[in-house]
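For this depiction, one protein chain was excluded, whereas all remaining protein chains were kept in their positions.
Every chain is named by a letter (A, B, C, D and E) in the order it is written, and numbering of its residues begins at 1.
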Amino acid sequence: MAEYLTLFIGAVLINNFVLTKFLGLCIFFGISKNLSASIGMGMAVTSVMTMSSILAWIVYFFVLQPFGLTFLTTIVFVVLTASFVQLLELVIKKQAPALYNMWGIYLLLIATNCIVLAVPILNVENSYSFLKSIVFAIGSGIGFALALILMASLREKLVYADVPKPLQGIGIAFILAGMLSLAFLGFSGML
Amino acid sequence: MNTSLMIIIVLVGVGAFFGMVLAMANKKFAMEVNPLIEEVEDILPKGQCGACGYAGCAKYAEAVVEDESVPPNLCVPGKDAVARKVAELTGKKAEATEPRYAFLRCRGTKTAAFYAAEYEGIFDCAAAKLVQGGPKGCKFGCIGFGNCVKACPFGALSMGEDGLPIVDRAACTGCGKCVQTCPQSILALKSFDAPVEVACSSHDKGAVARKLCKNACIGCGMCMRNCPHGAIKLEKNLAVVDSTICREKCTEAVCLAKCPTKAIGALVDAKSIRKTA
Amino acid sequence: MSEEVMKKPETAQDPVFTISSSPHIRDGESIDHIMWQVNLALLPAAVFAVYWFGIPALINMLVGIIFAIASEYVWQRAMGQPITAFDGSACITGLLLAMSMSPLLPPYMVAVGSALAIVVAKQSMGGLGFNIFNPAHIGRAALMVSWPIAMTTWSAMGDASGGVDAVTSATPLNILKLQGYDALVNTFGGQGEMYQALLLGTRNGSLGETSTLLLLLGGGYLIWKGYVNWVVPAVMLLTVAVLTWIFGPAGLFTGDPLFHVMAGGLILGAFFMATDMVTIPMTIKGQIIFAAGAGAITVLIRLVGGYPEGVCYSLLLMNAVTPLIDRLVKPRIFGAGEGK
Amino acid sequence: MFRNFLGGIHPKDGKELAKAQPIEAMPLPSEVVIPMSQHIGAPCTPTVKVGDMVKRGQVIGTSEAFMHADIHASLSGKVTKIDVFPHSGRISCQAVVIESDGQDAWLEGLPLHRDWEKMEKEEILDAIRSAGIVGMGGATFPAHIKLKPSKSVDVLIINGAECEPYLTADYRLMLEEPQRIVTGTRILARILGVKETYIGIEDNKPDAIAALETACEGTGIQVAPLKTKYPQGAEKMLIYAISGREVPCGGLPMDVGAVVQNAGTVAAIADAVVEGLPLTERVTTVSGDAVKHPKNLRIRIGTRYRDVIDYCGGFGEQPDKLLAGGPMMGFAQFSLDVPVMKGSSGILGLTKNITAHGRERACIRCGRCVKACPMGLVPSMLSILGERQAYARARDDYGVMNCIECGSCTFVCPAKRNIVQYIRLTKGELRAEMAREKAKAAKEQGAKK
Amino acid sequence: MKELWQIFSKGILEENPIFILALSLCPALAVTTTVVNGLTMGLTVTFVITSNNVVVSIVRHWVNPKVRVPVYITSIATIVTVAQLVLQAYFPLLYKAMGIYLALVVVFAIILARAEVFASKNGVVKSFCDGFGMGCGFTAAMLVISVIREVIGSGTILGMPIFGESYSPMLMMILPPGAFILIGYLVAGTKTWIAKREKARLEEEKGAVS
Partner (left out) sequence: MVQAEKKENSVFHIAFNLVAACFISGLVIGAVYYVTAPVAAEKAEQMKQESMRELVADADAFRPVAGREGWFEAQKGGAVIAYIVPSETKGYGGTIKMLVAVTAEGRVIDFSILEHNETPGLGDNAQKPAFRDQFKGKEASHMKVVKDPSDRENIQAMTGATISSRAVTLGVRQAAEAVASFKGGE
């Protein structure tokens, strides 16, 4: 139990993917202009990552590894994730329109994104067990959502600030992310 | 060799899976964004000024592509060139858009206008208007805090040394954003091919108007009486030029010489009318 | 076009009045006044630091202040903004930054920290009022990651008055973290002596954080003048006290809350940094949440984190949450909802 | 004893300047300028022509609109001009100029002597209406409309708080003529049929409290001493302080069964009902550190500020601001030619010593404004949103429409932000937008038909 | 020729993938702690983006528009895998230093974006120029970032000390916060630079007209 908790908290706070591992930055900077979008995106990323991790884990340990095809991981996972996301979008749009409006609209955006691919890869690289992969994926997703939401709230506040012109937009977003990651350093060494 | 075979099997398998998913997706919902919309949007000037009556360039692009009845020449800033291109892309017929530019109907410069009070507060025309109509004695004229300058999406306006905004006609697209913004409603869109225009908005009686601003139209009617074509009328102590008549008939602007305050001016270029002040 | 401005019509002798929106009177407070008062409140602790740690402390504080003000001035000059470098807020930043670091830190590092604090954390966000993070803490955290060794090297107390020779090259929290509570008490030669040292400031640590008494004096002055709401430091200290008491070293309810409250930078942080209005929520309710959160994270870092002290990071983390708090916690509008 | 609303401020009250000055009737001016708009609602149209001779109390302006109050000549004489003149609240407005004939004759038949207790309710209301009485506490809401509430009302509150600094007109009135106020209050209590009646007075005016307590003996009217704090006199705060009821957002006092009327207003009502006298004069404080001899004056409506200031000895020091009303909510004037109106509670001349403040800077989020706001708003955000033209957000997320423009926030702001002005701007833009939308909707409706 | 040059050069400044388009940010931060790593990543991406652009522009006529994106992804993934295999075999140390980010090249938005926006509509030569330009812009950005980070953060360049013993490196620069902050200012700098150039160009045009 403690093991899972460590893994989870580690993924959420201490080794936050965005702030210390530099993954998923494109969405992180792209979506964080708006708080409600970032909440939706956070949910989307978490769910997609969890499900694609499960899928990828199965494919890896039942197909790729037994046949010595581990070098195909990249291509197989990326195609898998992309098609899975498409499928998911389709299903949700049809079956749960409410859910779709909440975060379905962000699905296509994340089909090809670092973090969604990285987590399944890290899972198999670290040979996490099935359960651990799931915990890790959820933790990473929540960590990502946390950073995204915080960032969005900061950026929304900065909309009303006198940020110097050249820094406006992406520049100040980077600096904010830098300071956020400074703050998150407080969690380092905790586990 | 075995591995190589497996590579192909696995990849083809994945490809087939992917293909099936996509095929299904396609079957279930074959919604496609019309790529034309993007192309049209590319052509639009991206001022996001809303002069077309839509909430931004993208919305207009969508409307003009998808709705038969939306004419291609609604983008005022784009002028003819854009209208032609949009028409071409959408297969609609372009009608010429008449180029128009912003024109300031006030010459109450810092030195010409009488300042009744000092103003303290927000540097904003609308906000200053709330405080007893602003610091100038004339309550019809330009307040001079440049809301129009801030509003112009094309950078065509600048605040002059004399405290009045200057229109750069090369940059002005006639979008009308400034006209909507000005709390005094003293900016107007003019086609500038009429020879004269009245650069004052004061409805004060002559004596009062004269006291409050040296350059005010005092409603004396000299221009009206001297216009051979009857293009000028007086409305509430203010001369108003009917530019249609003026444009069509006027050969020599006699009115100009008659105006005692030079509130009526030649429209040759943006600056000259100010210079006569 | 004549240059002469027109005279009043009718009544040339009337005065020219000023028009403006109501209200037409204001109270005497101004940003500059508030900021310099805070500097004043910090003065006793700063003076004590010079007495206790010697000239290096003085140099570091001066370097901090000068570089903070200078960076602000240069930035504003370069950006063509009105110069507000001398309004006292940059001075606070520089002073607090120096006060929250070891007296042994090379002055050039203090200078870098000051410049980073002002340029990155403050002016890049738009200057006073717009910064999201506490500039002094950003400066400190940046130095912490940049030169961790220098930042965690503590003096053997110079030649200042005796009684603390035992406490060399480790701060109380450091000893607690690495050697445990008993070792801590032993270094001071007894619990009573320990409390006394913590209260008076005759101990090792960052140069401005040691004297609990003088910091309380300054903090109390700010509370009395109304620049600081007493709730914020109170809630923060209380949270730390309660949590450290509960999660003691020898099981539940065995902690030493008194030590934890007076050790490290907590007092300085609670009175002078958790109260930096720019970076904390605006409503009282929000501030209570902020202070409690900061206290809790401080304890978390002190007890299980990688650092002996967590005030700086806990405040930065809560700064990051502040916009969310401000969005969610708003005062109840008079006449809204139920309420009779 | 009474509730204390949250927020509020304690400005230096400056009342010592005029506090001790007994009410003095100002001599007749040679000419009065009577604006046709002295109330909330539709402006009146003149019913006289240039050259007409009028008597004091004669109707000179009226309107078809429901929301209006008639306007009467405030002295007898000749109408010399009907034109646009400066106005202390709305820049300029049509006004009737009457040149005094020195007689100061009342319209025939005035004053009457009626026993109000025998009058019918309708009769009383009619008397109030035809006297052209409006709220004299500043809002200038026509009294006869307020006194016919569409909801049942059980508490009447007379507003004698006079929380604005410098102003002492209501105070002097309460001190010197408590009887008029009590009579007016009893009239109102009767026509409204309320159970409880209070006169709320800030506790920094103990002598006024004492005077009214004596006058109220046996009438069932209670004098309620209130905590001295600005804006104690604001309707919503007053109702809360006295009855503990909160007027809901966007609501009116009658929504919580209360009616509030200013002390001066009830005195005028007493005159109107008992003696049939229209509202032609009012008590106004002339004060401020720039005014040589601060006074409390009974002034004819339409008297120019110039005449009033001259009567008070002119300006002793260079004034920076000329205010109509108090320093917290009054309007700055740029001309001494504006006339005294029914709602003019004060005329202040203030020097730079008092009005000067530093340059406006960015909000430092100190939260002082939040603490000061009696309405529970977040003024700092309102000012920022106004500055960045995020008007809709100011309304939807921060309830800007609830602001009563009391100025407390601006008063305390160390960054010297013009918060109230931003709020006014925001409200103005929002109202304009609403009007635009309404017009658009109406047009669409029309098009459909 | 001039057109090709323009296609090539816009990727370097006006549409710099990192500083202006803000795409493919992850590697820009993750692997730029040393110049060698940054350069390797830059070259790898240049290789992938250029070859992919070429492949796409060749096959664009055979690809059903409905599966454009999946086919392009497959193509990219193939090229990346090839790069991985080659690096692993011949430069195992670099391969290790790139870590997971090498695999992630697959999903760099810039690559897919160029395929979608440019290569699918243009011929081989132009697509090559476009891809190569973007790649160079990317590499240049990586180089700038990694040089600054390595020099300040480690006191070395290409692993060689340059300040001597007494320099105590500012570790922040090679840690995440420093990377973020540095790129923030670099973005601002690039923007200012472009704006200045634009302004100068306008002035010139104006001068030419009058």
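Note that a residue touches a chain if its C-beta (ideal position, glycine included) is under 8 Å from a C-beta of that chain, and two chains touch if they have at least 3 such contacts.
If you're wondering where the values come from, they're calculated on a predicted model, not measured in any experiment.
> Relative to the complete complex, which of the depicted chains are touched by the chain excluded from display?
Hidden chain, whole complex, touched shown chains: A, B, C, E.
> Identify the residue among C:P15, C:G248 or C:G306 that touches the chain left out of the display.
C:G306
> Considering the whole complex, which of B:V14, B:V167 or B:C200 touches the chain not shown?
B:V14
> Just name the one of E:I7, E:A77, E:M98 or E:A141 that touches the chain not displayed here.
E:A77
> Spell out the interface residues on chain E facing the chain that's missing from view.
Spelled out for chain E, the touching residues are 33, 62-64, 66-67, 70-71, 74-75, 77-78, 81-82, 85-86, 88-90, 92, 153-154, 169, 171, 174-175.
> For chain B, which residues lie in contact with the unshown chain of the complex?
These residues of chain B touch the chain that is not shown: 3-4, 7-8, 10-12, 14-16, 18-20, 22-23, 26-27.
> Tell me which stretches of chain A touch the chain missing from the display.
10, 15, 71-72, 75, 79, 188-189, 191
Simple rule for what comes next: only the chains that are shown with their structure count from here on.
> Among all the other chains, which ones are in touch with both chain C and chain E?
Where chain C and chain E share a partner, that partner set is A, B.
> Quick check: more C-beta contact pairs in B-D or C-D?
C-D
> Roughly how far is chain A from chain C, going centre to centre by Cα mean, in whole Å?
Roughly 35 Å, centre to centre.
> Residues of chain D that touch two or more other chains: which are they?
331-335, 362, 387, 418, 421, 424
> Among the residues of chain B, which are close enough to touch at least two other chains?
Residues 15, 18, 22, 116-117, 121-122, 127, 130-132, 135.
> Which part of chain C faces chain B closely enough to touch in the complex?
Within the complex, chain C touches chain B at residues 1-6, 8-9, 16-21.
> Quick one: which bits of chain D touch chain A in the complex? Just the residue numbers, please.
Those residues of chain D that touch chain A are 362, 384-385, 387-388, 390.
> Under the stated contact criterion, what part of chain C meets chain A in this complex?
For chain C paired with chain A, touching residues are 79, 120-121, 123-127, 130, 132-133, 138, 141-142, 144-145, 297, 300-301, 304-307, 310, 312-314, 316-317, 319-321, 323-324, 326-327.
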